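For this depiction, one protein chain was excluded, whereas all remaining protein chains were kept in their positions.
In order of appearance the chains are A, B and C, and numbering begins at 1 in each one.
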Amino acid sequence: MWQQIDNKLYREFLFADFPEAFAFMTRVALLAEKHQHHPQWTNVWNKVEIWLYTHDEGRISEKDEQLASEIDQLLTGQSK
Amino acid sequence: MWQQIDNKLYREFLFADFPEAFAFMTRVALLAEKHQHHPQWTNVWNKVEIWLYTHDEGRISEKDEQLASEIDQLLTGQSK
Amino acid sequence: MWQQIDNKLYREFLFADFPEAFAFMTRVALLAEKHQHHPQWTNVWNKVEIWLYTHDEGRISEKDEQLASEIDQLLTGQSK
Partner (left out) sequence: MWQQIDNKLYREFLFADFPEAFAFMTRVALLAEKHQHHPQWTNVWNKVEIWLYTHDEGRISEKDEQLASEIDQLLTGQSK
């Protein structure tokens, strides 16, 4: 469900509440540091919106595809 | 599965890996600040151990029962 | 340095890098859960932008002033 918008990969995520949303953000932050590739993102209450793009190249790169894929895996893995 | 050990409520939690364990810890930290009641806890890789007790009273209080119950709810809720 | 923009309190925060920015976000998340009052916020790399407003009232309330003040105190406290 990632969409290409303005040369960025974009996806919206909805959770039950703020703590669930922020725990997800923490996992994305850990992925970002692991890959040294960071998102642009917005949160309000239970909603997280993420935009992925490669700043140096001004476009979507393999790094973004990889990070998008690993973020999606967070949602289908074991529950927490 | 909380046990009473040395006048503390104790439970061990196992996760798939470190990021999943730390996301759980983040949720527990948010609960702790919400209730202004904080755990003693240990983590190594995918294992989190939590001890709950009420320092001021030197024993397990209702606050500990409440926090234990809300921590358990994290594990049975929607996945993340 | 909070400004009123579109009936919201707004402030931009700049840090050394992503980990420093995300540690700040974690502290704001803990404050938000403590007060049960949550921000609208955006992060990209070392920049965090926060908008505070009271959704139910459609305007800035005392809750927002309080949260803004406590967020500012994070920046002037002991270093981490």
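We take it that a residue touches a chain if its C-beta (ideal position, glycine included) is under 8 Å from a C-beta of that chain, and two chains touch if they have at least 3 such contacts.
Not measured: the values here are computed from a predicted model.
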Contact set of the excluded chain (shown chains only): A, B, C
Listed residues C:T26, C:Q40 or C:Q66, member touching the removed chain: C:T26
Omitted-chain contact residue, chosen from C:V44, C:I60 or C:L74: C:L74
Positions on subunit A where the hidden chain makes contact: 26, 29-31, 33-34, 36
Missing-partner contacts on subunit B, residue numbers: 18-19, 22, 25-26, 29, 32-33, 38-45
Touch residues of subunit C, complete complex, unshown partner: 15-16, 19-20, 22-24, 26-27, 30-31, 74-75, 77-80
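By definition in this document, only the chains that are shown with their structure count from here on.
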Cα-centroid distance, subunit A relative to subunit B, in whole angstrom: 27
Length of the line joining the C-alpha centres of subunit A and subunit C, rounded to whole Å: 21
Contacts with 2+ other chains: residues of subunit B: 26, 30-31
